[in-house]
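What you see is the complex with one protein chain gone and the rest in place.
Lettered A and B in written order, each chain numbered from 1.
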Amino acid sequence: MEIKISVNVNGKDYVREVEPRTLLVHFLRDTLRLTGTHIGCDTSSCGACTIHVDGVAVKSCTMLAVQADGCTVTTIEGLAQGAELHPLQEGFKECHGLQCGFCTPGMIMTAADLLAKNPSPSESEIRHGLEGNFCRCTGYHNIVKAVQYAAEKMSNEVSA
Amino acid sequence: MSNKYIGKAVKRVEDKRFITGKGKYTDDMILPGQTYAYIIRSPYAHAKVNSIDISHALSAEGVVAVFTGDDIAQSGINGVPAGWQVNFKNGDIMKEPPHPLLVGTGSTVKHVGDAVAVVIAESKEIAADAAEMVEIDYEVFDAVVNPADAVKEGAPLVHEAAPNNIAFDWEIGNPKAEVDEAIANSHHVTSLEFVNQRMIPNPIEPRSAIGLYEPSTDRYTLYTSTQNPHLIRLLMCAFVLGIPEHKVRVVGPDVGGGFGSKIFHYTEEALVTWCSKQIERPVKWTSERSEAFITDAHGRDHVTHAEMGFDKEGNVTALRIKTFANLGAYLSTFAPAVPTYLHGTLLQGLYTTPKIHLDMTCAFTHTNAVDAYRGAGRPEATYLLERLMDLAAHEMGIDPVELRMKNFIPPFDGVNQPGYQTQVALQYDSGNYQEVLKRGVAMLGYEEFRKAQAEAAQSNKLLGVGFSTYVEACGIAPSAVVGALGARAGLYEVGQVRVQPTGKVSVYTGAHSHGQGHETTFAQVVADKLGIPLEDVEIHHGDTETVAFGMGTYGSRSLAVGGSAIVKSLEKIIEKGAKIAAHKLEANVDDLTFADGKYTVNGTDKSVAFGDIALTAYIPHNYPAGLEPGLDFSSFYDPANFTYPFGCHIAVVEVDKETGKVSLKRFIAVDDVGNVINPMIVDGQIHGGLAQGIGQALLEGAIFDENGQLINGSYMDYCMPRADDLPMFELDRTETPCPHNPLGVKGAGEAGCIGSTPAVVNAVLDALWSGGFGHVKDILMPTTPERVWRAMNS
Partner (left out) sequence: MQLTGSHTLAAPIEKVWQMLMDTDILAKIVPGVSRLEKTGENQFEAISEIKLGPVSGKFSGGLTLSDIIAPSTFTLNVSQNSKIGNADASIKINLVAVDAQQTEISFDGDAKLSGLLARTGQRVLSGVANTLTKQFFSNFEEEIAS
């Protein structure tokens, strides 16, 4: 039995029929073909699938698609404003905060939520805030720097 | 020629697609008509497959096909081969029992995760549901998981063809009797039993493969998450499926990390390719994480007894080692080479040890294959050398820095001084080991640290410092050398440079990039050598259809070997361009200089830009007689030697006396990876390697129970470093050029992982020694709070 859901994803409204057991991450990747959201595990441990649901970071493998009915979803594909990168996207590039790029979308979405709640986090607050996301390439060093870069840029934008 | 890009922290050109979610990994693809494979795997480590009933699954709606090992066997397909042959001490060829794609009825499964059947369906859910309907009757036998236990009389046998589970035994170094005598005559001998625990590489992208067969052309395409598409094509075509190589295209698109585990030719790659032919539709398989834990090749897993002898002054006199290495149930692609040629040959370390002997026994066990994991053999060698050094210093009452300085090989640059000939076959190219240690110790602030440590020794939080200095061999490798050592392939690399008529440049390299930033680093080299903007260069990799040939990315070889191949092609381009320029400028070729993107007649202001030469090469109206049009060269580069990066890693830890918890306070790394093209990327490589090496010391390790079940096979149980487990790293470097490749580069991918592990464990022990626990000689990795606490309370 398929269930009809309507979701706003990255500013676009979608009405789709889904199986009740479909995970939100599969809906995004397979149905909407937004493959920037990645799957790295099957225990909700890696954070590669992190997206925003109604403005809050969620591991999209922990939610059913039907639970997103009526929600506003943002994925990595919807983070930039047109051609202008989000400060975090810019920070990851400037600070070499990514290597293979697989954890990067989830890492950026988690960091965006972190900065929304705490615009000027300390190094240890950043590390603590990202502990739900695995990165196997960077040793986190440059990811921390990327988040610091974005925090500074965003606070300058606010004060300017 | 001035360098505009080489040596600069150029931001990566590949980043844009990854930060915007536009990367294209294998599992992101859905091909028209694609089906989904679910592989049914043995839940037992050792069992006979009595029967398989696929009838219910076959009749389920949406199921396209179900295949078993019997189908595979009937079609005459071989198992997956090892890519390296190592012989027994007595010259006999290693035991290489077949590794079938699917284990058939009447045969035995040999590890948990061994594949038994595959269900192919219209969706992955249907395939998974139908897999539950396949009924398999197993007869379960005892299993063995530890390599030292596996070779004992009466241990459960993995393969009938390998008595006592021995794949091969092997030795290297000076004659054993000489080493025995040197140890016996030593003033002091430091000895230790080591366990270098089994590690799980765990790239965050699980492996994925799509097989596509096109009946109209009788051609195959395999998309797979691999570090080396050409190698996969060669092994799969020639050894497994028997398909002519020119009928197969292998593509490694964006790959989400490898760390060695995506070098190897896995059964699933051949399986989806074969299945796609059977059903004439694309077949995709994507590993689940829990499946990855029991099917990806693991790393390390050595059990060792090591002894290091010293004279009265503290000079190393001899090193004697007996190691049992676990190869798992089947020989994976590089597996035989890792404990031997990538490990035994590194036991000289940075020291002048005159007598060395390694006796190695490589064993089969009922576990998944063990193969190269970041560093591959070299971390194991470094671990035991550097642990022995700090322990010997402690036992003899000598400072660990002083003991190393006393035993280091004197500096040599490989040009004015010859390379250093080791006792274990290799000849190091260049090194200055004193300098990296000196810098590391200065960054640490050694004297102040020892004062702080003495104060902390009175408290509940002990402080410890651990040193590790390493040399490694990378940039693999001279084909003739590795061929003599049993490699079943050459280890050169291919680089093609195609100058387009407009002067833009397309480069095709056999080195695959899966995080290393080749698309940037290689472009920096090309842009500077041709004097053109970086934006005018594009690097292509990962597709056997566009890249002429290649051996792939592993062993920190991409720049040293792949980069050198590109440089060779660039030299051919510049040389041919000079002929065209001479014609245009009506000058002699010998009177031209190429610099900053133009050919200039020496002593004049007459010049012609590289872009004009490119256009002329493709529109040869006014052109040198007898010269072929076009500006497109391909080169094979076969290195003259390995490259030998080295460095010094220092860890500072705090140990809670009450709980045994270890906190990593500082980590200093001074690495020498030869010349550096992009310092930002090199630092990133070091960071990542450090995290994995530190992970081994503090957190990670596969645990099998006695039945061969991996009991920490999930991200909830297998403890990888998270952001809050690590400090900011303190990095510095020296640059000792490699004397034998055109860029003077050595390799940076594995260094961090090779040097860091013993530094951390040494630091934990140093903390304990400072706190009055001087009797503790070893703590097994990972040094969990429980183990540290028990060591203090034993």
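Things to note:
Following the convention adopted for this analysis, a contact is a pair of C-beta atoms (placed from the backbone, for glycine too) under 8 Å apart; a residue touches a chain by one contact, two chains touch by 3 or more.
None of the values given here were measured: they were computed from a predicted structure.
Counting contacts over the entire complex, the absent chain touches B. Of the listed positions B:92, B:132, B:311 or B:545, the one in contact with the omitted chain in the full complex is B:132. Of the listed positions B:34, B:191 or B:290, the one in contact with the omitted chain in the full complex is B:290. When the missing chain is restored to the complex, the residue among B:43, B:79, B:501 or B:679 that touches it is B:43. On the side of subunit B, the interface with the absent chain consists of residues 43-44, 112, 131-132, 290, 293-294, 705, 707, 709-714, 716-717, using the contact rule stated above.
Convention: only the chains that are shown with their structure count from here on.
Residues 11-12, 14-25, 27-28, 30, 125, 202-206, 254-257, 259, 288-290, 514-517, 680-681, 683-684, 687-692, 714-716, 720-724, 726, 728-729, 752 of subunit B touch subunit A in their complex.
Of all residues in subunit A, only 19, 21, 29-30, 33-43, 45-46, 48, 75-77, 79-80, 85, 89, 92-94, 96, 98-105, 108, 123-124, 126-128, 130-131, 133-144 touch subunit B in the complex they form.
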